[in-house]
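Let's look at chain A:
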Amino acid sequence: MTCSPKRQAVASRGPNSEHPTVNAGAATGLRLAGVQTLALTRRSVITEWRQLGNVIPGIVFPLLLAAVYTHQFTRAILLPGFPVVDSFLDFVLPASLVQSVSFGATEAGTELARDIENGFFDRLRASPCTRLPLLLGRLCGAVVVAAAKGILIIAIFLMFGTEIAGGPAAAVVLVTAAVLLVIAIGGLGQVLAILTGSQEAVNATFPLVFTSIFMSSAFFPTNLMSGWFREVAEANPVTWIIDPLRRLILEGWSWSDVGQALAVPLVISAVTVTMAVVALNRKLSSS
Partner candidate 1 sequence: MVASAICGRGMRRIMARPILIMPVLLMPLIFVLSFTGAFVSLTRVEGYGTDNVFNWMAVYAAMQGAVFAGVGGASTTAEDIENGFFDRLLLTPGSRVPILVGTMAYSALRSTIPTTGVLLVSALGGLRLPGGPLALVTVYVATAGMASAFCLLGLAVVYRFRTMRSMILIQVCGFSSMFLSTGQVPIHFMNGWLHAVARVNPVTNVLRFARQGFLGDLTWTMTWPGLVALGAMVAVAGALAVHQLRRLTA
Partner candidate 2 sequence: MGGNTGARFGDDVVIEASGLERTFGEVVAVDGIDLAVTRGEVFGFLGPNGAGKSTTVRMLTTLLRPTGGTARIGGHDVEKSAADVRRIIGVALQDASIDPLMTGNELMRLQAVLHGISRSESRSRGAELLARVGLTGAAGRRVATYSGGMRRRLDLALSLVHEPSILFLDEPSAGLDPTSRLALWEEVRRLNSELGTTVFLTTQYLEEADELAGRIAIIDRGRLVREGSPEDLKSTVGSPTLRVDVDPVFLESARRVLVGFGPERPAREGRCAIGLDGGAARVAEVVRALDDAGVTVSHLELDAPSLDDVFAEATGRRLEGAEQ
């Protein structure tokens, strides 16, 4: 039995029931949680697919920016200190990837806030859904969409002549790092959704994410910056992700770069998802 609110009236004894009164073959425990997560992931992906208009900007804008910068920085890439590249396009790939997935990253939180605002969350709560799938379902949905966008972005860059020195394995690392970043941002969005119950509050994080990408090594190397801005950029976790990814593209495979590129978003996502689970538990036990 999947965690479907439509079946709730049939399945549960009542709104406070934890255990569905269904046939003895029903899934329990971990298997149930997995099935529920899958169902909510599916819902999340379908919702996103139906709002394709929201996904398109996340693909078009980073590509437009990359195209514009490639054609306006042809002299800038010759500056002493700039990494050796044939074209700015090679330089900007990790930034475009990160920017693209950041466009939908807050969706997990916005969806949750929307569900809280319109009461659907209460319906899910009253169903036999355990708590973790409520969060993971949406995050997994965002992950699926982000992975699809990431693959598309890399494919387009390859079409336009970019070469990834680290090979296909490096491309996999690129997509994985982007996906982990989405979990990190999505988790933060979910924390806000649970604490405020407001879509507006969650959406306000997007400008923050957008700005933090600009204030990093995304579009220019930090060694060519100066003053307080350089310090901010070097301390920015986005830089710690983009720099090793860029080296994988320009210089070739390196386990230390792989480790850094994956470890940074992994740690951040572990923190934000934990915060979201704690916040959810607090909210559910207090109401």
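Some points to look at:
By our rule, contacts are C-beta pairs under 8 Å (C-beta built on N, C-alpha and C of every residue); 3 or more make two chains touch, one makes a residue touch a chain; residues count from 1.
Behind the choice of candidates: all candidates are chains of the complex that A comes from, given by their letters.
Only a predicted model underlies this, so the values are computations on that prediction, with no experimental measurement involved.
Note on chain A: across 1 or 2, the candidate touching it in the complex is 1; the others do not touch it there. Residues of chain A that touch candidate 1 in their complex: 57, 61, 64-65, 67-68, 71-76, 78-79, 81, 207, 211, 214-215, 219-220, 224-230, 232-233.
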